[in-house]
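Here it is, the structure in full.
Omission of a single protein chain aside, the complex is shown with its protein chains in their original locations.
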Amino acid sequence: MAVELVKGNDALLRGAVLAGCRTFYGYPITPSSEIAESAASVLPTLGGTFVQSECEVAAIQMVYGAASAGERVMTASSSPGISLKQEGISYLVGSELPAVIIDIMRGGPGLGNIAPAQGDYFQMVKGGGHGDYRLIVLAPNSPQEMCDLAMLAFELADRYRNPAVVLSDGFTGQMMEAVEFPPPVSELPEKEWAVRATAETAGNLINSIRLDPEELEEHVINLFAKYARIEAVEARWEEVQTEDAELVLVGYGFVSRLLKAALGRVRSRGLRVGMLRPITLWPFPSQRLRELADTAKGFLVAELSTGQMVEDVRLAVDGRRPVAFHGRYGGAVPSVDELVAAIEKAYPEEGRSA
Amino acid sequence: MTVVDKTVKGPTVLIQEDLCKGCGLCIDICPPGVLRQDSKLNHLGFHPAIYTGQWCNACGLCFYACPEPGAIVVIKPSREER
Partner (left out) sequence: MSNSAGSTVIQWPESLYHTFHRKPGGGQESTHYCPGCGHGVLHKLIAEAMDDLGIRERTIFLSPVGCSVFGYYYFNCGNVQVAHGRAPAVGTGVKRALPHSIVISYQGDGDLAAIGTSNILHAANRGESITVFFVNNAIYGMTGGQMAPTTLEGQRTSTTPRGRVIEETGYPLRMSELLSTLHAPVYIERVALTDAKHIMAARRAVRKALKAQVDGKGFSMVEVLSPCPIGWKMEPSKAKEWVKEHLMPAFPLGVYKDVIAEREPRVRSAPELNVEGVEELFAAEPTVERTGEPTWEGIAERYREPQIKIAGFGGQGVLFLGSLLANVALRKNFHVTWLPAYGPESRGGTANCNVVISQDPVASPMVSKPTVLMALNGPSLERFEPHLLPGGVLVYNSTLISQPPSRKDVEVVAVPATAVADELGHTRVANLVMLGAFLGHTGMFTQAEVEVTMDQTLKQAAMMELNRQAVERGFGSVG
């Protein structure tokens, strides 16, 4: 079997192309620029479109235009750039336009630094733009998943007419690992609602204004009915040795790999530790965490932030079990030793004696 | 929808009074000066423009000066019809 050693960022762009995306609008920013560079190299040779926009605000609005026209379209940026895109993201949701947004997270707040971080959980999962909405948020932890989840993001975005986000970090974007690429998508979904500059679509309107409060309320109700359907079927996660786990580790993206390494070490010392890795941050695997709270005696969340996803874990566990937290931030990354120590500390006493 | 009166024989202007907002721009622009403001109010509460009934040369300027799409129709019959 032929495989390739591929960088996460490259795997992601390739996944997008395999998913039928031929259109990229973006602005350079470390550590996501490589995605734009790959797009600039690949898309025009396929007859697609690459535009380096004047700013992030424009990039997301170009995405809005291409999505209005029914294209599978993407943009990629990194935390400060994503902040600038929030206006357009809210409009995309308001107009129910599918689009894929990549955030290769870096240290913040402010200009911060370019080291890997997970401080954008709130702005992507909880909404960083105005109004009531949700984004579908996928969190890869390997180059293989950078490809697979990019493809999935396009599929989900189109299926639900909502923007989907791939939320990753500098390490997952920069690391190389073996990737097996699936065949390219050969057929794209019909979009009867799009404006295609044809007689059939000349009556279509892409719009996010609803001046009448009743009308807007109804629109938001419909959006959230859609979100309820997504929550019911689209949550994805990976579990590692949770069957007998006294302590369940929760981490996403790059951190989950560090947690897995730590898990291997403490298991060899006899601690019954498992891990749940959310693959979708929204919808969040809350139901599964609730179930795990029946058997596990505690949880430990690790993030490259001061604690953002931990809030969702606590909401899911709902006070039934202690939820400990270990965070590093500003671009710092915990060592496996450090995580082992955090696990030792969080490990429930009753579990130790059992 | 404006209904064009096909029975018109000479150049003429038809004003939908209920779509007129009484701005008077058509009156200002009319070269022969054959439009005037009605003393009556229309259902919108404006004094609509009205055609005095003769000497319209169907130049069309009133149509272009009018901000409302449907308020004015200008008809210029062909020579044969005249």
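Chains here go by letter, A and B, matching the order in which they are written, and residues are numbered from 1 within each.
Just so it is clear, a contact is a pair of C-beta atoms (placed from the backbone, for glycine too) under 8 Å apart; a residue touches a chain by one contact, two chains touch by 3 or more.
The structure presented is a predicted model; accordingly, all values stated were derived computationally and were not measured.
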Touch with the omitted chain, as defined above, among A:Leu12, A:Val42, A:Ile82 or A:Ile102
A:Val42
Kindly state which of the options A:Ala36, A:Ala67 or A:Val266 is in contact with the chain not pictured.
A:Ala67
It is residues of subunit B that touch the chain not shown, namely 1-2, 4, 6, 8, 16, 19, 21-25, 28-29, 31, 44, 46, 58, 60-61, 63-78, 80-81
Name every residue on subunit A in touch with the hidden partner chain.
1-5, 14, 17-18, 20, 22-23, 25, 30-31, 42, 45-49, 51, 53-55, 57-59, 61-71, 73, 87-88, 91, 95, 114-115, 170-171, 174-178, 181, 183-186, 188, 195-199, 201-202, 204-209, 211-212, 257-258, 260-261, 263-264, 333, 335-336
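Note that only the chains that are shown with their structure count from here on.
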Dist(centroid_CA(subunit A), centroid_CA(subunit B)) in Å evaluates to 60
